[in-house]
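What follows is a short report on a single structure.
Every protein chain except one is present and positioned as in the full complex.
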């Protein structure tokens, strides 16, 4: 299936969308703009409103206020079954009494598509998800990964304006999860279909999306490319939810500097307002901590408490008095000489750090 | 709680342990030796027998043949409740009608431990898992992560000879999972308790264990330190189950070399027996593929099909005709200039590769 | 180990005892039912006698007619109700659950007396008033059977998937909901059917003639014939159950998920 066979890629726009459940604000004036063919991931802890946002787009939930546009057309009042949006659910959404083929053609039958066209489309979709040999199986005869691939094929069969993915991988095993997320991304890129992907797993969001929107308490804290989000988080919440972050106790010094362990480091412009002597947490990524010579006056000594081999990289947890374990992430070759209980010296290598109130 | 307060660390030994369920061999002459204070992870796909092995150690399942020794004492006939082994289950194993405190002291009550000693031990355990403020909560009032920490405290309260962990993290969210696995490792190191950890997640096993045993079809394929397992897998199964591995089609040439893409590479001694002209798969880790100049005669050209940002590293999936996507893993800084659809040249940087029959 | 085997014995014993509660009466009764006149030899004589009694076919026909009506009415009432409660009406569910369990708790005698007072006299004059009672006494079972079937499938997700794919509500009900809870619908129908056939208290208090009241009257004349009736009913019950079991097994398979 080539890009041309699908309808034109659509835009998706949410304008000040709110949703209240009783007194709880599940969504609080959410603005979101998805460009044609883009894959945007909504990332956040459970209860942050990401799924509510997705369901409002699908028409399965209605907004308390705000507007939804697809290709500049207002969609607020369009019933779910008239929206032409393909959705993949977390799990168990295949019709149990229908075969794989019947599941995939369900949307086409609802649209009264000609039988021969329908059969063609099903064949195309089965090829797309590499399940040609399972056409006549029932859902219960498939593995979890295969079921989700059928669910994707079923959602794509109707050539939807927008593809909606609601934690499609979270019920799968670690190994399968990585494989299917790559397949999803690959298919999405091939078809050039505008996609909204909801997940609580930051690694998944970063690995798959063009842009990631980090949500917290019904609001979008930051939306950006994965690299920008990771290297330049705008809030402490984003910094600690996206990637890993050490929180090291520190004290504000004069001239926009902060005393952390044996180092004085610049804080970013926007954080320099904290008064001198204020106790703060400095947020530092594991890879921004490097091994240092014991003689370096800026280095800190600690003991290796945890050593986690992660393939090319190894993560060390270092015990230093007065702070939680400090994590650093270095190449597995370099770290070989250190064992648990060994003394180790390190320093923070960033020129500027982010701080948060304790 | 210090190391001394626990009984001496024990050894754990399984000798030719088999377990048949009808005609299915769940375990096939398993030999395993866990040293005092060591954490060994059993890793494998579901149905590989890892959980059966753990349950046989716990006495919850009996072996069809073979022997189990703890500190050189044969344990085959000891009933589960006399084994003094602490076990943490996958989930929902806390007694729902008992508070956190009552759960933790359950094993001590069964042993008729003096009430004042019991109270002391509970306090110690609550501190150990940092849940002092939840002593009076019921399990349903705790998050998944907290429940598993209580389960750990409950298992440790009896000062067990061996700690058994049966996929204790698999019901938790990605973020929590990493945190708790580190806590478990940290506590285990502090107490110096001999531990058997069962998981299907290779990253988890590698990150937490002193040694990892990879199981398949009821057998131990290889047991080794994480680094050895990763860098020197002894079978293709281990190579592809532990860490990620590209499988690239190749053809055997003379003199123990294999033709893969535009390169000729040595195969290991034990694989050199394959006849010339034989079609094989070469197994290569993502980090053993490096970017190369287009002019290098050994380099191969492809198109960037997938780009997954994973923090310090980025993974590229490269489309090359006649092979599945080839994955390489390079530093995020280096990869910035490549976008999806770009042409890219690469080569395999290993001096020796592992092959498997197609 | 000692504890283990003593527990095993204790438990096996109770399994055996509860099995015997049924097996002995049944075997004894079926042997009796084949006894000849004056207790000599074995034959179908008692079953033949049964069929030639006055009112056998007539009461059987009345019973079947009422049972079928009750089954149909029950489904028409409860299938949409239960689907609604599981989809959107979660807050009404405890109330309906409560109402539906009442017929189990209120003595049937009181139910009959209470209803006689309040029931419109048009209904009281026809045997169809029994259909109303049969539906009521089946409610506890219908509720449970349909609810179990609905909870076994992830109804909300299935309905949302169907709507998302462009299906109307009508198509969703016909193609997704009803096939998914087929086993529950069959169980509910057969249970209503069986209960209606077996109902005696209300029928007899309201002085109507159905198969169950006929059974009692006929049985008083001939004890061996009465036993034959009971075996006849029992075999019918087993047949019904087998049908239910077949349907519910088949659909259980459909929702089992491999990981």
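As written, the chain order gives the labels A, B and C, with residue 1 at the start of each chain.
Note that in this section a contact is a pair of C-beta atoms (placed from the backbone, for glycine too) under 8 Å apart; a residue touches a chain by one contact, two chains touch by 3 or more.
The shown structure was predicted, so the numbers you read here are calculated from the model rather than taken from an experiment.
Participant: Could you tell which one of C:53, C:156 or C:201 touches the chain left off the display?
Facilitator: Per the contact definition at the top, the residue touching the missing chain is C:201.
Participant: Touching the left-out chain: which of C:45, C:60, C:108 or C:178?
Facilitator: Counting the whole complex, the residue in contact with the absent chain is C:108.
Participant: Among B:107, B:213 or B:286, exactly one should touch the missing chain; which is it?
Facilitator: Only one listed residue reaches the unshown chain, and that is B:107.
Participant: Of C:32, C:49, C:128 or C:208, which residue touches the hidden chain?
Facilitator: Checking the options C:32, C:49, C:128 or C:208, the one contacting the hidden chain is C:32.
Participant: Just the residue numbers, please: which parts of subunit B touch the chain that's not shown?
Facilitator: The list for subunit B reads 58-60, 79-87, 89-90, 92-97, 106-107, 110-111, 138-144, 147, 154-155, 158, 173.
Participant: Mind listing the subunit C residues that contact the chain we can't see here?
Facilitator: 3-4, 7, 10-12, 14-15, 17-19, 21-22, 24-29, 32, 76-78, 80-81, 83-85, 89, 92, 96, 98-102, 104-111, 113-115, 117-119, 132, 135-136, 139, 141, 144, 168-170, 191, 194-195, 197-198, 200-201, 205, 211-212, 215-216, 219, 223, 226-227, 229-234, 237-238, 240-241, 245
As a convention for this text, only the chains that are shown with their structure count from here on.
Participant: Quick one: report the Å distance separating subunit B from subunit C, using the average Cα coordinate of each chain.
Facilitator: Their C-alpha centroids are separated by 52 Å.
Participant: Return the distance between the CA-based centres of subunit A and subunit B, expressed in whole Å.
Facilitator: Those two chain centres are 25 Å apart.
Participant: Which subunit B residues reach two or more other chains?
Facilitator: If we look for residues of subunit B contacting two or more partner chains, we find 46.
Participant: On subunit C, where are the residues touching two or more other chains?
Facilitator: Counting only residues that touch two or more other chains, subunit C contributes 259.
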